[in-house]
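Every protein chain except one is present and positioned as in the full complex.
Note that the chains take the letters A and B in the order they are written out, and that residue 1 is the start of every chain.
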Amino acid sequence: MILLLILLPVLAGVISFFIRPGWMLRSILLATAGFHALLTGGTWLRQPASVLEEWLFLDAPGRLFLSITSLLFLVTSVYALGYLMREDWGQRQDFEEGMLFTNARESVFVCCLLIFLGMMTLVTVSQHFGLLWVAVEATTLVSAPLIYFHRHVRSLEATWKYIMICSVGIALALLGNFFLAVAATTATGHDHVPLLVNSLVNGAANLSRPWLKAAFIFMLVGYGTKMGLAPLHTWLPDAHSESPSVISALLSGALLNCAFLAILRINQVCIAAGLAEYGKTLLLGFGLFSMLVAASFIVKQLDFKRLLAYSSVEHMGILSLAVGLGGDGVYAAMLHAINHSLTKAMLFLVAGNILAVYHSKSTTDIRGISSILPINGVLWIVGFLAITGSPPFGLFVSELLVLKAALDQGHVAIAMAYLGLLGIVFIGMAAIFCRMVQGYPAELPTFDTSQLVPNRTVATASRFFHESPLSVLPPIVLGMLVTLLGLFIPSPLQQTLIRAAATVSGQ
Amino acid sequence: MKLWTETLIVLLILTNLKLISSSRLSACIRIVAVQGILLGVVPLLAGQNPLTWRIASLAGLTMILKGMVFPWLLLKAMRSANVRREMEPFVGYSASLIVAAGLLGFSIWMGRQLPMPFAVASPLITPMAVFTIMIGLFAVISRRKAVTQVLGYLVMENGIYAFGLSFAQQEPFLIELGTLLDVFMAVFVMGITIFHINREFNHIDADRLNALRG
Partner (left out) sequence: MNILHPLLNPILALFLAPLLPGIINRTKAIVAGRTGQPLLQLYYDLFRLFQKSAVYSLTVSPIFKAGPLVGLACIVMGLTLVPMGGIPSLFGFAGDLVVLAYLMGLARFFTVAAALDTGSAFEGMGASREVQFSVLAEPALLLGLAAISQVGLIRPLTALPTAIPLESLSEMLARLSMSVWMADGTVLLLTSAALFIVMLAENCRIPVDDPTTHLELTMIHEVMVLDHSGPDFGMILYAAALKLWIFLALLAGLLIPVRTGNFWMDGASILIGMVVIAIGIGVIESINGRLRLIRVPQLLAGALVLSVMALVMVLWG
């Protein structure tokens, strides 16, 4: 069953590479996404057996992250259906610099997208640190062509930075892996100690402490690069702003979580070895610093996709902070990861809709979304409220729990800093989002104005922008899920959250 | 045996020094190829256990991939981009050498901070690996051309790999295979990206990719 989860998207991806007709590719994408989601749903009913000498096993945190990934993939692939149908495959002008560019082939896009899903699945189920590394690096490589989907200079720049920074970062994580292997090798020589999470946790007392510490630092930095913790986040805003919105949604909602899971795994080993305090300090530091950097870039941000990307940095910081706090914080982190993924994906999808009509990413030029795109306008505001942690959305609950964890442990200073930064982010985002939604467009966005009646008004203009169901339904679904999670957490999910929190805190 | 291991380590260190002080890209690529071949010898010498099928095939694969395939890919990227030299790096060549001497000292210090919990072929292996990683990072930071940056990444990966090959011998074959495959794909994707960068910008100066910020 686990193998099927991984191989299904990979095989479908390979097949779709050789297919040309667009409708076939799109149906493969949708069918695979649906089937993958069904299989993932099945794992909630029946625990799948471990495969390959327990290298692949779906434990509670793995299942949680796998479910987010699979769900997001299903929703975004529905959105991608509409996106790919709308896309103009010929040569066209770039709206920022006016250069001509084309898209990558649709089959390449679908192929990479599906293999991307397969690799993310592999990350969530691998219990072996080596395999985990291989999978994380593979996600970087298959997502690079996705970022370079619109073949113009800016996306190329973003792709280069993405590959270079992430590859170098993840190479450091590989070094961490080898350090871990040394830590696990006993003084008697080259004994066979498998780098499985479970066996390492069980034999944690025998691990060599200095080597384990070094391994933790390198893995934190390595996977932290991929997760977007400041100051290692520099690739993230570029990649998120230049890739198609579908991809941004997946990068932010699913990929960052996968890197987070990798950090959780090594943290788990560290806690078991009695190095909890050591890891805590580092995680708290990275977390607060990420929030600080993100907050300072969010205020007065000129590009709304970059704004969302920095918001991701902020939330990764919150996750790191929450895990660093320990105790209830770990549970909060699990819940927060889910909430953030759903909300951020929703926002990116809406951002894609706005971009498609306005042909601009500027936060200062765009006005009056609600007058032209009423549904998207509402979603944009809902998303903003949700992502900044306003009630009744899920993020309110999880952010409150993080605050509670900080206060419970007497970290008053951290709690104050946390609240202050959240406040700054709220104000910064509110200024930008409200401005974008309200008012009227100064001049109508660049589109075929000859279709308009000569005496055009904004009110009549809205008729020309059709908000197709495929573009608004996916964000609506995500928005509803976030709201639901804020009001009520279903008991199977609750149990899994608790078990996941227990697992990653080394119990 | 000790003489051979030490000679190998010194040769690896020397390839790093040569890399950091050469301006011709084709020379740099050739040096990295030599380094790849040398790296293939590491598991043959470092392992105390007799030569097994596993180690032999690993050594062979390393030599083929790191010594031949990667350099070939990079040479192709270099030719397509039509660049020969790394002009005006951020840090000059003599200064780079001095920095390298400092890094070497740091690596040795670090090697002494992390003593091996078991007997090893030579106490210089850890410093050598750390030094190679540092030189790779330094090349990524201090050079402008995309090809040189990829070379830096490769050298860094080589250092990590050298460390892994000499100590972490219980790593399952599958993982090492996967690692090699990943690095191969990384170089492949980077090569393609360089090709595209050259086509779009007519240069491959990574520091001039600066449209995105803020």
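Just so we're on the same page, a residue touches a chain if its C-beta (ideal position, glycine included) is under 8 Å from a C-beta of that chain, and two chains touch if they have at least 3 such contacts.
All of these numbers come straight from a predicted model, not from anything done at the bench.
Asker: For the chain omitted from this view, which of the shown chains does it touch?
Answerer: Taken over the complete structure, the missing chain's partners among displayed chains are B.
Asker: Which residue among B:15, B:62, B:122 or B:193 touches the omitted chain?
Answerer: Residue touching the chain left out of view: B:122.
Asker: Residues on chain B that touch the omitted chain in the whole complex?
Answerer: Per the touch rule, chain B residues meeting the hidden chain are 2-3, 6-7, 10, 13, 17, 21, 93-94, 97-98, 100-101, 104-105, 108, 111-112, 122-124.
Here is the rule we use: only the chains that are shown with their structure count from here on.
Asker: Taking the touch rule as given, give the residues of chain A at its contact with chain B in the complex, in rising order.
Answerer: Residue list for chain A touching chain B: 128, 130-131, 133-134, 137-138, 140-141, 144-145, 148, 151-154, 156-161, 163-164, 167-168, 171, 174-175, 177-178, 181-183, 185-195, 208, 210-211, 214, 237-238, 241-242, 297, 301-303, 306.
Asker: Mind pulling up the chain B residues that touch chain A in the complex?
Answerer: Checking each residue of chain B against chain A gives 49, 113-114, 116-119, 133, 137, 140, 146, 149, 153, 156-157, 160, 163-164, 167-172, 174-175, 178-179, 181-182, 185-186, 189-190, 193, 196-197, 200-201, 206, 209-212, 214.
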